[in-house]
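Let's turn to chain A:
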Amino acid sequence: MNQSRKENLLLQVSDLSKRFTLHEQGGVVLSVLDDVSLSVAAGECVALDGPSGAGKSTLLRCLYANYRADKGRILVQHGGEMIDLLHADARALLDIRRRTLGYVSQFLRVIPRVPTLDVVAMPLLSLGVDREEARDRAADLLRRVALPEPLWKLAPATFSGGEQQRVNIARGLVVGHPILLLDEPTASLDADNRARVLELITERRDAGAAIVGIFHDEAARSALATTIHPVRSRQEVAAA
Partner candidate 1 sequence: MSSGYNFAYLDEPTKRMLRRSLLKAVAIPGYQVPFASREMPLPFGWGTGGIQVTAAILGRDDRLKVIDQGADDTTNAVSIRDFFAKTAGVATTLSTRDATVIQTRHRIPETPLQHGQIMVFQVPIPEPLRWLEPRETETRRMHAFADYGAMHLKLYEDVARYGRITTAYDYPVLVAGRYLMRPSPIPRFDNPKLDASPALMLFGAGREKRIYAVPPYTSVKSLDFEDHPFTIESWDRPCARCGAADSYLDEIITDDRGGRRFVCSDTDHCNQRLDAKEKAA
Partner candidate 2 sequence: MSGPILEVRDLEKRYGARRAVAGVSLDVWPGEVLGIVGESGSGKTTLLSAIAGRVAPSAGSVTYDGRDLTELADVDRSRLIGDKIGFVHQNPRDGLRLNVSAGGNVAEKLMAAGARNYGALRETACRWLDRVEIGRDRVDDHPSKFSGGMQQRLQIARVLATQPQLVLMDEPTGGLDVSVQAKLLDLLRGLVDELGLAVVVVTHDLGVARLLAHRLLVMKDGLVVEHGLTDQVLDDPAHAYTQLLVSSVLQV
């Protein structure tokens, strides 16, 4: 690891483990992640690679502190400090998510009946950006992902899968987080829209964002990934 990369590390994961205890199924324990380590510097994009069920999504969700890892460390550069997500309290986690960690999930989950433009602007509003500016920035992104303007006033619940995914991407990118976690961001897009979204994410990467993503789509992976990180299934099923 060269010196400058080390200084630019935005995300450092070491010895991360995650197990699930399924009380509904007789207390079965699933060990999904075991001693995972990886690091991402500014301008890098790590693609998680592995078969279905290997734990790629679990790892990504742990990195967002959506799943609570059992042991190890997830150090995130936030406000000039490296903070361990496993030991950060709720308010610190929320602040890290607001400012530092962006997450684009596969599915859009928002308050029903809120217009698309406001759905996209919401992360900015919770940062305290004023409404006008937040809407302007949201509109810029919706234009970049080529969502037709007449849809902006509508709630996204009735949109097609591809439209919802573009709304989700716009919402995930609107703040400009230094670290982005992407879960199959182009899965339901046609070729034109996929190209637009890849261009947008590439731009963010080249501007210094540290990205961790799951890309089943080969075009996306080859366009974005600077490193491939294999995720091996090491599940051990044991009774509790």
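Here, a contact is a pair of C-beta atoms (placed from the backbone, for glycine too) under 8 Å apart; a residue touches a chain by one contact, two chains touch by 3 or more; residues count from 1.
With respect to how the candidates were assembled, all candidates are chains of the complex that A comes from, given by their letters.
The model shown is predicted, which means the values in this text are computed figures rather than measured ones.
Picking from 1 or 2, the partner of chain A by touch in this complex is candidate 2. Those residues of chain A lying in contact with candidate 2 across their complex are 20-24, 61, 65-68, 90-91, 93-94, 109-114, 125-126.
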